[in-house]
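Read the structure below first, then the notes.
Every protein chain of the complex appears in place save one, which is left out.
Chain lettering (A, B and C) follows the sequence in which the chains are written, and residue indices restart at 1 in each chain.
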Amino acid sequence: MRLHPTDDQRALRDSLRRLLARRFGAVALRAAVAGPGLDRALWRELGAAGFFALRLPEADGGVGLGLPEAVLAFEEAGRALLPGPLAATCLAAGTVSGAATGETVVTAVDGGGLVEWLDASDTVLGDASGAVPLRSVDPLTPLHRVPAPASVGPPDPVAVLLTAAEQLGTAARVCELAVQHARARKQFGQPIGAFQAVKHLCADMLVRTETARAAVYAAAVTAGPADIAAARLLADEAAGRGSRDCLQVHGGMGFTWESEVHLHLKRAWVRSHRAGGVTESEELLAADLVAGAG
Amino acid sequence: MRLHPTDDQRALRDSLRRLLARRFGAVALRAAVAGPGLDRALWRELGAAGFFALRLPEADGGVGLGLPEAVLAFEEAGRALLPGPLAATCLAAGTVSGAATGETVVTAVDGGGLVEWLDASDTVLGDASGAVPLRSVDPLTPLHRVPAPASVGPPDPVAVLLTAAEQLGTAARVCELAVQHARARKQFGQPIGAFQAVKHLCADMLVRTETARAAVYAAAVTAGPADIAAARLLADEAAGRGSRDCLQVHGGMGFTWESEVHLHLKRAWVRSHRAGGVTESEELLAADLVAGAG
Amino acid sequence: MDLTYTPQEEDFRARLREWLAEVLPTLPPKPSPDDWPARRAYDLGWQRALHDAGYAGVHWDASPTTRLIFWEETERAGAPYVGANFVGLLHAGPTIATEGTPAQRERWLPPILRGEEVWCQGFSEPEAGSDLASLRTRARRDGDHYVVSGSKLWTSHAEVADWCELLVRTDSAAPRHRGITWLAMPMDAPGVTVRPLRTLAGSAEFAEMFLDEVRVPVADRVGAENDGWRVTMVTLSFERGTAFAGEVVACRRVLGELAREARAGGRWDDPALRRRLGRLNAEFRALWRLVQWNAGETETAGGGVPGVAGSVFKLRYSHARQELYDTAAAVLGPDCLDLDRPWVLDRLSSLSYTIAAGTSQIQRTIVGERVLGLPKGR
Partner (left out) sequence: MDLTYTPQEEDFRARLREWLAEVLPTLPPKPSPDDWPARRAYDLGWQRALHDAGYAGVHWDASPTTRLIFWEETERAGAPYVGANFVGLLHAGPTIATEGTPAQRERWLPPILRGEEVWCQGFSEPEAGSDLASLRTRARRDGDHYVVSGSKLWTSHAEVADWCELLVRTDSAAPRHRGITWLAMPMDAPGVTVRPLRTLAGSAEFAEMFLDEVRVPVADRVGAENDGWRVTMVTLSFERGTAFAGEVVACRRVLGELAREARAGGRWDDPALRRRLGRLNAEFRALWRLVQWNAGETETAGGGVPGVAGSVFKLRYSHARQELYDTAAAVLGPDCLDLDRPWVLDRLSSLSYTIAAGTSQIQRTIVGERVLGLPKGR
């Protein structure tokens, strides 16, 4: 029993982190904010690296790995603020032609009626008729809203878990950013991270991140609905509160449009509304407590 | 417009504070914890000082003052952890003979079914038949529970406000205790109050206390139900969280039975269940937002 | 404890209310947020109207209670915000009024009150935020001028300002708080470059300002050389007590709108959301009482801790305002991701409340040390 990623899993994570650093680093991120649009070349490169086909059996042209590997990949995507309907395309690999290779970009109508990246996608799953564009709070996630979304069943647990993994990536990244800033920025003659008020904010960010990490990784192993719901709640909290605390640590510096921090907060907000939102997960976990108890 | 107590009001408050310091100081408090029981001599002394008859018109033998003075008196009682069914007796002055003078101790069945100091009281308002004693969490508040309390109307707003005033007294007192300890206690070569983690806990205690104070005093002036509900919520929070923060600042020292801190926390818990509890106040304030809006 | 207003105050309120009812419908339409010259003209026009009606000096001369009534009534009536007049009316002006020479007061104060000149604030720097006293913008004497070089950050309305209240370092050998001087710098002086600073809310309210050998006459120094820190602190907390009165009124209005939106949208049936709104009602009622408390605080200290006003209010209010807009997001559901819906942009803006004008961390230290008397750390 070892919840830590294996050597192979870490190698996969590291190679994806390198790919994203090379193809979607700080400069590319800023360019994407300035001129939104999906980078299809990057999308195909991700496809070639197996990003969308991780869980597809090798017989079907996939990588033949499992949820743990997908979770690590999505954690990296979250860390890098990689834009696009990643989860929808990943889930469509194997059913929608070209999704696995990154040729086809697939989006989906969410239960709440939102559709991400509708204009940039080749295929949309669900009924998006009458969809109207919103002015999205997240400059890297164009949104449409379907006026009267068809009542759908409970969200796909895998979609919930992959979203949680992205939130975990944000949580880990904003903790890193806060610590970097707290070490470098000096006020009152010392790095601000030497002040307990800042140091303890950072510590709490790490605690939330590592607790969420344990929950997300375990849910990737068990794939149980309650474990996934728990992972979602913990990761949402770690990403949302973490981004805010990171902003607080950055002070005025984090409020500039050029800063990466607010992009994490806004993306965390977008993700927290996916797949039923947190209330649905809370209710599932409440019901789980009395399940089988009559 | 000046929400601060007037000179007369401060004189009244100061004289009551002196009376309580003399008659119910640290030694008497500890003795009361060791051997519970209502000090009838003190009760009569309070009566003689006008504590129960503050709001009774002079024509009826009262002091002829108003809610503001009663609130200041109850704040002092809360500060001192004065035991006994103070609010019930105060509300009964003018209707129950001897209540105003402190000769008669009056308790009441609360809406939630609890009765404080039943055995020590001369008169009980409401139907206490079948009341069974609890083992009270607060060593200075004996409790009975009525098995099936008669459905009562909404709580008397004055009772709610006087309870809020007691909570304010606790909030102010635990803030003082925390600051005293943080100044005196040295660890790592300096007073612990020099550490931001402790200093900021204390600052937040003060912020909660002073915000609650403004709300409680204003409610005493307007006597409006929404103002009173707001005062209750703010004062409950200031007392409950303040007591806990005070405990945290005291570290191990606050955990001894001899410490005053836990008595404030326990009394704050008892008070938070009086008169409908906080949920009722929250609902009243929610309804207030849409009142008259159709 | 007294919440009644004097007949004079009630009269002031009645006259103000009457005047607002008359004048507001005659105002030109609000300019676009991106049209800076139009915004300047609009804000100055409003100040001129206030001046002509006798309300220009309310912040400087009137009692705190009168000021509170002024903010309350203008917000209730939906009058324009102080806008571009903020620094002139609420900071530089009072500083000059207190510390300036008669000639300086005569030169600068009337144009502020009449709505003729806009001021901006050149205090913060890239390396001097919370620790303002570490500012590095240098000024050296050259005859009867100072020559100023450095950069400033978070300067609001810099694009349309006529004057800048500027803190510069005139003695780099002196202890941090000593070698600072307060200057009035004309924004059209050669060497001043202003670059808009876009915030996370997407707007460009603020600017960076670069100063390259800018010449400022010694005669435009307020207070003594190297005494600028004290000069600034005299008025830095000016208006803290009551200037938020309007904002609290605005928050309470938003809260009512939220409750009605929740009822219309069906979310009112969720008791958790309803109680959260109820708690916010308590919160903003209490904050309003705290504003009233603070208005009375300038007289002799009574119950409560004296001097508690500014930082206590700011700590509580910053948090409450963020919670207000987080609750708005809960009311909106997925629509909270749409910048065109009400409150969404406000939610983004509210994120700065725990940072701007002293972070919550700094405020807690102030409360801990100056109000509670806790010792400074080593």
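As a working rule, a contact is a pair of C-beta atoms (placed from the backbone, for glycine too) under 8 Å apart; a residue touches a chain by one contact, two chains touch by 3 or more.
In this text, all values refer to a predicted model and were calculated from it rather than measured experimentally.
Engineer: Among A:Leu91, A:Ala230, A:Leu247 or A:Leu263, which one is in touch with the chain left out?
Structural biologist: A:Ala230
Engineer: Mind pulling the chain B residues that touch the left-out chain?
Structural biologist: Residues touching the hidden chain, for chain B, are 112-114, 134-138, 143, 145, 186-188, 192, 195, 197-198, 244, 247-248, 251-259, 261-262, 265, 269-270, 273, 277.
Engineer: Residues of chain C in contact with the chain that isn't shown?
Structural biologist: With respect to the unshown chain, the touching residues of chain C are 270-272, 275, 377-378.
Engineer: For chain A, which residues lie in contact with the unshown chain of the complex?
Structural biologist: 1-6, 9-10, 13, 68, 72, 179, 182-183, 189-191, 193-196, 198-200, 202-204, 206-207, 210-215, 217-218, 220-222, 226-227, 229-231, 233-234, 279, 281-290, 293
The rule is simple: only the chains that are shown with their structure count from here on.
Engineer: For this assembly, give the contact graph shape among line, ring, star, complete and other.
Structural biologist: complete
Engineer: Taking the mean of the C-alpha atoms as each chain's centre, how many Å separate chain A from chain C?
Structural biologist: So the centroids are 38 Å from each other.
Engineer: What is the distance in Å between the mean C-alpha positions of chain A and chain B?
Structural biologist: The mean C-alpha positions of chain A and chain B differ by 48 Å.
Engineer: If you look at chain A, which of its residues touch at least two other chains?
Structural biologist: Those would be 195, 197.
Engineer: For chain C, which residues are shared contacts with two or more other chains?
Structural biologist: As it turns out, chain C has residues touching two or more other chains at 361, 364-365.
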